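Below, a portion of the complex is reproduced, with chain positions unchanged.
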Amino acid sequence: RYEPLLSEKGSETVEVDSELPDDLTRDSLELPNPSEPELARHYTRLSEMNYGVESGPFPLGSCTMKYNPKFTEDLAARADASIHPDRSERSTQGTLGLLYELQTYLGDIGGMDAVTLQPPAGAAGEFTGILVAKAYHETNGDERSEVIIPESAHGTNFATAAMAGYDVVSLPSNEAGRVDTEALEAALSEKTAALMLTNPNTLGLFERDIEEIAEMVHDVGGILYYDGANLNALLGRARPGDMGFDVMHYNVHKTFATPHGGGGPGAGPVGVTEELREFLPDPHVRATDTGYETHTPDNSIGKVHGYDGNWLVLLKAHAYITRLGDAGLADASAKAVLNANYLAEQIDYEIPFGPFHHEFVASAGEQDAADAAKRMLDFGVHPPTTKWPEIVPEALMTEPTEIESKRTLDQLAAAFNAASASDTDTIEHAPSRTAAGRIDQTSAARNPRLSWQALDDEE
Amino acid sequence: MSGSPYAPHTASETTAMLDAIGVDSEEALFDIPESVRFDGEFGIDAKSEQAARRAVASTLADNDDLTEFLGRGHYDHYVPSVVDHLADRSEFITSYTQYQPEVAQGFLQALFEYQSMLVELTGLEVANCSMYDAATALGEAATLAERLRSISGTRVLVPDLLHEGRRGVLDNYVAGSDLTVETYPTADGNVDREALTEQVDETTAMVYAENPTVRGTIEEGLDTVGDLADEHDALFTLGTDIVALALLEEPASVGADVVVGDGSALGLGSAYGFGLGLFACRGDRELLRQVPGRLVGASEDSDDRRAYTLTLQTREQHIRRERATSNICSNQAWVALRTAMHVASLGPDGLVELANDSVRRARETAGRLDELTGVQAPVHDRHHFREFVARVDQPAEAIAADLEAEGYAVHAVGDHEIQVCVTEANEQALDGFVAAVSEVVR
């Protein structure tokens, strides 16, 4: 059903009068002016037109849509968490203590020697990690110009490398869906600043040759970077640091269950080996004899966030890890992998690669994967990630996470199978049972209307 | 406790699922070489929800209970309770980026409304909700300038007083580009327009100014800065915040091409620097192709009803990869939702009133401090917004420490300069604060 725009419910234009000279101020301001009850109804209705983790299964591959424990929200809402970043360290021992503990937890979980919490998102973590690699090479007087990235990697990897000024060398997969070590050998050179990898990769496959890969990268003086998007497969089973990775980022909004918030905020802490610790961003939290303090690492890359990162998100991640502990974390990965494998058994679509871990990529085959996904919406579930990675034709990239029960997985499989069994006409016209029908993306892009003012102009 | 409290599996369900897969243990599902298996411990004990909550709260309680008179880019305004309650609805906070718009109309519309509010506040045509904070938004503005074909220069000019966090991030954002960052001088807090005129030329890619400035002063004659940038084919990027936008000169009217700054001054309150970067820009074709971040556009669904969707996605990393306009993926959507709710809750009247109060409070508080022996305030002979710098006869660091002992936090921004920010969040403590200052400045 349709909910009018706030502006359609009533706006008001006020003349702006002030004690300031007129030439310093604007003349007027027009904005919606809903009463609080109207406001509450507006956003309540909007929320009802939105699908979240508590609406049903949300098996978006590589997104790790877990349940977000409510008590972490309560902690984030505490008055003593609401402090200004420019306070003295003496007066913020609680915040610094929690950040230090989280650094330690993440270091242990990833097998890394030092962790910065400053990057405010996974992509920001990648940027930070690549800047660290760059600083390392520069400190060594080493001019390097290339970052190697498997073609099945997350788009952020490519964009990040470019943002840091590197040329991107794209690496094909082998027939088994993993890194082609021969192609890697060919790509590596003294120009190689880093290889960015996800493990398990976006097909859910563990890179079994990871130690050999690490050795190859290190042999040419490169840095091995771990994209933490798929860390939920490995908690307590394997650690990037132990595999030879030098730098990694963590997506706390994936692995550590902080809410995705409709796209964010997340947080993308970065872990490094001892050798790279000196390059971490400024400031960095460390323990002292009497408490905690911040300092600037010796060869710090500087700042990647205006302050210290997405604090309240980090706080929630801390609370989640505190709650689960070793046993809970290990079980989370075990059940995530169990769920992916069980779900895969129940669905009719072909799954070309395996053995996979916490996610798998099915192929919609003759169907358009995007259409198949729209059809799944009609069964009250959220569809998987579609059309990516491209190594699987018409990919349906599926990650149920550990939070789904067998019963829910069966329902989800039924939705997959109903889509699979649907004819072309049906899926092309799906969905039919959602708040909105299929939305025209082309006209949105061809004629961008990005504000209600643009809509008004049109009329 | 032997498992994740959020995994629903009973023992018999686990068994049934393993059977269906055809393996006899969860262990058997992990295709990990022995040599890289981890069999150590993190040493973190699992806790009940109650115990976990108590543990975190207990550490948090080590933060002192101070009344903060702090600003400099991160502000504490009172967030109406309704914002918390509505933004915390699980359909919003637990949802993902809107890749399936048919089941995400609610969030898309809310972001479209946020964009529209920014359009009204800035006078520009395009706004997004993707920037992490003011600093990264500034960094993105600079790299946007580099991508624009209409701009040929490489020098980014920023004020000498630029906040250290913003400057640091900017330096990193341009590190992979051909851009260089230079400062231009300020005069009594504001842009030294004469000096700036000397510096701007055809090699200039971007001129950045702030209003209000980091020291709380309100700029005068920004239109001449806009003209200057325009004349030399440089991007004029203006830094501000969402409250100030309600009162101060409309960025578009002074020639700003891009607006960045702090959006979370509304909607989030003090959050240790966690926030939302404003980002708005002109809407011409070239900018639309090059703008970073997620954009929501209006469209129609199969029944020709109005509907919303992410749009112009070919700019983004998940499609364009290394040629994307930014690497941004996870963004600040939920903070933008909160900011939009707060703006809507205030309405234009309430927002203008809040902005006017910000001028009044800074002026009145500076006046009260100026009456004290040992303090001169404000240092800058300017109009102020929300905050101001005061000169203290004693060393500023000592003053700040003494005030902290009395329960108040201020910035020490120079050897003998403190900075004081007043909002409705600390106004009720003003009498005590002024009394404390009068004690410690002697």
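In this document, chain identifiers A and B correspond to the written order of the chains, with residue numbering beginning at 1 in each.
As a convention for this text, a residue touches a chain if its C-beta (ideal position, glycine included) is under 8 Å from a C-beta of that chain, and two chains touch if they have at least 3 such contacts.
Keep in mind the model is a prediction, meaning the values are calculated, not measured.
Displayed chains are single representatives of each kind; full-complex composition is A x2, B x2.
One rule holds in what follows: only the chains that are shown with their structure count from here on.
Centroids built from CA atoms put chain B at 20 Å from chain A.
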